[in-house]
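Of the protein chains in this complex, one is absent; all others appear in place.
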């Protein structure tokens, strides 16, 4: 049962003409958080397949502005299938305000054959062991 | 009843390390299609408020690769509320393959007060007149 | 003697908080133009190595704004070395205004060994044949 908390620095180039972090960039923050979580898992010696996103839902709650303090992305696994898993994300501004909630379906992927793969056993076991229920 | 068809050229910088258009970039394609549709509407003299995305769902169906031919984003309005509307999008590869489906909730926004606004009457009327039911 | 003229559509996401195409994005336009020129050359059956940028200079002359009409990047080869060549670029707004001038040193690159390579003979011959002197 693991909630990862990933800090990500904003960049000036994340802003759009309204002076907000553009909504598309939230997807980049979520991707970056997933990559960093996977890096941690791989560092524990767990076999990590290539992965692609099959579905993503984002609820935008509060705008984010440029700020020297990082945002925080909370990431946890909500369910595990045969070749996919569901990751939930919450993006917080540096003052703790909830800025967005997201749900991402991630699929293990064979980049040569360009098709989905069963999750490797050790990775699936890791995911099942880290399952988190957040109401 | 209007389905807009927006052509968008891919860029090399849309690709990630797997050689696919990165999943985050699909959000950029959808944003770009919305901006271009709004430009058409504004060109008809319809009052256009600032707009922000309140929710977005994307289903990723097939990967997109670099190709000199543009992708096509089909965009239409599925429902209209008081201060928001729902836009549906389909992203097609240049050979007609459906690459992604999306649903976006767009909210009229006051950039000074940073809060939602009622849709201006002429824009709301336009949206209602362009409603499209695609099964 | 060849000047390639490449049209590139602007995107909303190219803009920064000032409402200009951000200066970093000019580099993306130049890269995109080079990729498209190389695609043309490859389509003529000429062997094309992987290439990296060794040096780039950009003079920013006039700001670019969002506009439905594409910018135009003129691209030509100014000199050819053993493993590198110099490409010059001019970026024009859709009304013909010169927005930027650039000079890029491009090096043939072995992505496995991560070091420079001699230009393949047929590509070098092509580059020499396309040399352009623009005062």
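As written, the chain order gives the labels A, B and C, with residue 1 at the start of each chain.
Following the convention adopted for this analysis, a residue touches a chain if its C-beta (ideal position, glycine included) is under 8 Å from a C-beta of that chain, and two chains touch if they have at least 3 such contacts.
Because the structure is a prediction, the values reported are computed rather than measured.
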| item | value |
| --- | --- |
| Touching the absent chain when the full complex is considered, from C:27, C:81 or C:120 | C:27 |
| Touch list for chain B against the chain that is not drawn | 12-13, 15-17, 19, 22, 24 |
| Contacts of chain C with the absent chain, listed as residue ranges | 18, 20, 22-24, 27-28, 31, 50, 52-60, 63, 111, 114 |
| Touch residues of chain A, complete complex, unshown partner | 8-9, 11-13, 28, 31-32, 35-36, 39, 68 |
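Here is the rule we go by: only the chains that are shown with their structure count from here on.
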| item | value |
| --- | --- |
| Cα superposition of chain B on its sequence copy chain C - rotation in ° rounded to nearest 5 | 180 |
| Central chain (by mean CA position) | B |
| Whole-Å separation of chain centres (CA-atom averages), chain A against chain B | 23 |
| Multi-chain contact sites of chain A, meaning residues that touch two or more partners | 22, 24 |
